[in-house]
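Read through the structure below, which is laid out as structure tokens, and then see the notes.
One chain of protein is taken out of this complex; the other chains stay put.
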Amino acid sequence: MEATRRRAFATPADTVISVIVFGLLFYILWLVIDWAFVRAVWSADAVDQCKVDSIGACWSVIDARHRLILFGLYPFEEHWRSTAACASIIATVVLSCMPAFWSSRRLITLWIVGFAAYYLLMEGSLIGLPQVTTDQWGGLSLTLFLFSSVVLLGMPMGLGLALMRRSNMPVVRLTATLIIDFVRSLPLLTTLFTAAVILPILLPEWLQGDKIWRVILAFALFFACYQAEVFRGGFQAIPKGQWEAGKALGLGQWTTLFDIILPQVFRHALPATINMVVLTFKETAIVIIIGFFEMLASAGAAFGTGEWVPYYLEVYVFVGLIYWVFIFSLGQYGEYLKNRMKVDHR
Amino acid sequence: MRPRAVTGAGPKLSNSRFGEPMVAATARSRKTAQMRRLLIQAVIIIALVAIVWSTYTTAQTNLNALGITGGYAFLERATGWSYSFSLIPRSVDDTYLRTLTIGFINTLFLGTLCIVLSTIIGFAVGSIRDTSNLALQTIASVYVQLFRNLPLILQLVFWYAVFIHLPGPRQAYALGEIVLFSNRGLMLPALNISGQTALILLLGSIALGVIVLFARITAMRALFVWASATVLAIAVSLLMFVPEGEPIASVPTLKGLRFQGGMQMTIELVAMIVAIVLYSSAYIAEVVRGGLAEVPRGLIEAGQALGLSGRTIWSRIKLPMALRSIIPPLGNQWIFVMKATTIGVAIGFSDLFMIVSTSLTQTGQTLELIAILMGAFLLINFALAQFVNVINRRMQLKSH
Partner (left out) sequence: MLKTLAKLTVAALAASVPVMVSAAEPAPTTQKIIDRGTLLCTGHNGSFFGFVEVNDRNEWKGLDIDMCRGLATAILGDSDKVQIVPLSWAQRFPALQSGDVDLIIKATTWTMGRDTELGLQFSIPYFLGAAQFMAHAELGVTEAAELDGGTICVEAGTTIERIAGDFLSSNNIEHTMVSYEKGAELRAAYLAKRCDAFAGWGPNLAVIRATEVDDSGAHVILSDQLSTDPISAAMRQGDEEFVDLVNYLIAALIKAEELGITSENVNEIAANPPSTTVARLLGSDPGMGERLGLRDTWAREVIAEIGNFGQMYDRNLGKDSPYNLPRGLNALWKDGGVLYTPIID
């Protein structure tokens, strides 16, 4: 309390500013609460009340259309599978934030298991459920699918590029540098658009694959090129002496790399890596432009027809909230780790 | 994510040595190692050549099968379609070359504007977060956490949806009858010169700014030279280009279905600017706060001990010190802004990406157009990176 007083009301000028600013903040907060809760309509059946002028948010649209936003075009009867699949990805992300899982083997297993659970549930045919092809996946579940597969594929690719860039063979180094700089100079949208639309012209037919996998691979490449730079920073933080120590112990090059150097690289690169992961989650929304039915696209569809057209604001707020909670909490977690590591160093 | 599993992921890098010093070994094993290194590199080169060659031939066969003739001849043809925004006069009879150029100018214009605005706002918000007043800190934090943690494209479609539901031109919000805001866009009073003249002035001013930045003169003098030359150029062009008997500045007025006179920013442009600037300034604010926080406390205390005022400490000690760690990430953010303009296609803003994407459907010249798009962005990013380097170097020089 004392600290607050000192920070907000130290001088008369501070006091004036504080009163005005806090007053404004509370006023805005009140407007939001009033709109979103006090004067809101909640149920889909009560949609007629929304037409009254004095009414606030019309959450009826969410009540009626939330399944479309969350699951897109996924068959209606199978939505429990989508729910379970989303839960498995979210659990994977949450668990990998826990120090108990911070060993290479556990993390790898966790992600592969989480991703496999997602895929098996969504696709279905391998575990005896009715098959649902990827073109019917949508909404939040597609967003999570894109996100997790990009991170899962991009992480080893990024490490590969980072190692290539540190190679003492000029051709290897140059190739990696060229790829990294090229991809980083292009807007993500251009890369994805190329993968979706242009690549099939350049590739023989047996190599083209499904559009969604081409886009995921391109997205993973984009992730990898940024992540490679993150790893590079991690490598630079490791003193040269570590290599020599490994050698002195009679360890081979690869053993030194994987058992001594890389764990430290990962530790140094962790906050920046979390930043990249957060960024990737945010950027998945961009695939709406190349025609995927992810969460933002299904949000558009949710208020796209009939009686729901006027309630675009409610839908955007709902979707925004989902994104925000996920991104904010991951971001805060990254901050926390960064601070913790700073303390470790002292 | 951890070491073990990635061994399989990078087979092509077997035996690279990751830059650590070579072990002293027998001459023979060194020779084998040398041979192996050469072999690996040769294989990579051959593989790269093979990939390039096979994509080239595949593209040839695929395009031939479709009956599409490649090449850039289509650039001379008229497009026959129109789009929402251009700084220079346009018509449906324009060639593809001109249309693509307009897209490029739009991207540059939007990008530059957003960079300038988000840098200014970002510095302001970042500095506010660094003040001691709790209330100011809170509001700045809310700003940063709100706009940084939502996907840019979501913010864009949100603002666009809000803006197009504003009242129409006949019921526009007016500020003193000269600034008008409606669902058609933001109408501002403007100097009575053509868009083309204005664009040339803008480009000239930017070019001068870059030259001044390179020149070995102090920042204050550079600013003075740049500002006075720009004002002079505007005055001269006003004298030369304002039509006889017309006022120097024009004010937007409603005529029939639309506004005439003044400067008109279409609502797509406004939505793009609002979304990108909010998002990007929140990022820059974090960069600025980080930079300010890194300035050693001792320096500030030294300033206080010397009896310097708070403002002097800020402008002479804190900011210059912080700028050195701010500039590199700030440069990255600028490049991000330029790239972010591509999402204009989501709301129908005619940036380069949208023009390319439409041209692509209308002509079928897929590879040529995507090459143009990539080339343009490589050019923009290269130029911007050089620009940031120059600033960075000037910052370092001053400190020595």
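Letters A and B mark the chains in the order given here, with residues in each chain numbered from 1 onward.
What we mean here is this: a contact is a pair of C-beta atoms (placed from the backbone, for glycine too) under 8 Å apart; a residue touches a chain by one contact, two chains touch by 3 or more.
Keep in mind the model is a prediction, meaning the values are calculated, not measured.
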Query raised in the report: Of B:Thr230, B:Thr363 or B:Asn392, which sits in contact with the chain we cannot see?
Result: B:Thr363
Query raised in the report: Looking at the whole complex, which of A:Trp59, A:Tyr74, A:Phe219 or A:Tyr323 touches the chain that is not displayed?
Result: A:Tyr74
Query - Absent-chain interface as seen on chain A, which is shown - result: 68, 72-76, 133, 135-136, 197-201, 205, 208, 211, 289-291, 293, 297, 300-301, 304-306, 309, 312
Query raised in the report: In the full complex, which residues of chain B touch the absent chain?
Result: 62-63, 65-68, 79-84, 91-93, 161, 164-165, 168, 183-184, 255-258, 266-268, 345-348, 350, 354, 357-358, 360-364, 366
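Everything that follows uses one rule, which is that only the chains that are shown with their structure count from here on.
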Report task. Provide the C-alpha centroid distance between chain A and chain B, rounded to the nearest whole angstrom. Result -> 23
Query raised in the report: If you look only at chain A, which of its residues touch chain B in the complex?
Result: 4, 7-8, 10, 14, 17-22, 24-25, 96, 103-105, 107-108, 111, 155-157, 159-160, 163-164, 166-172, 175, 182, 185-190, 193-194, 197-198, 201-204, 235, 240, 243-244, 247, 253-254, 257-259, 261-263, 266, 282-286, 288-289, 296, 300, 312-313, 316, 319-320, 323-324, 327-328, 331
Query raised in the report: Where on chain B is chain A touching in the complex?
Result: 1-7, 9-10, 12-13, 16-21, 23, 37, 40-41, 44-45, 48, 54-55, 58-59, 62-63, 132-139, 142, 145-146, 148-154, 157-158, 161-162, 339-340, 342-343, 345-346, 353, 357, 360, 366-367, 370, 373-374, 377-378, 381-382
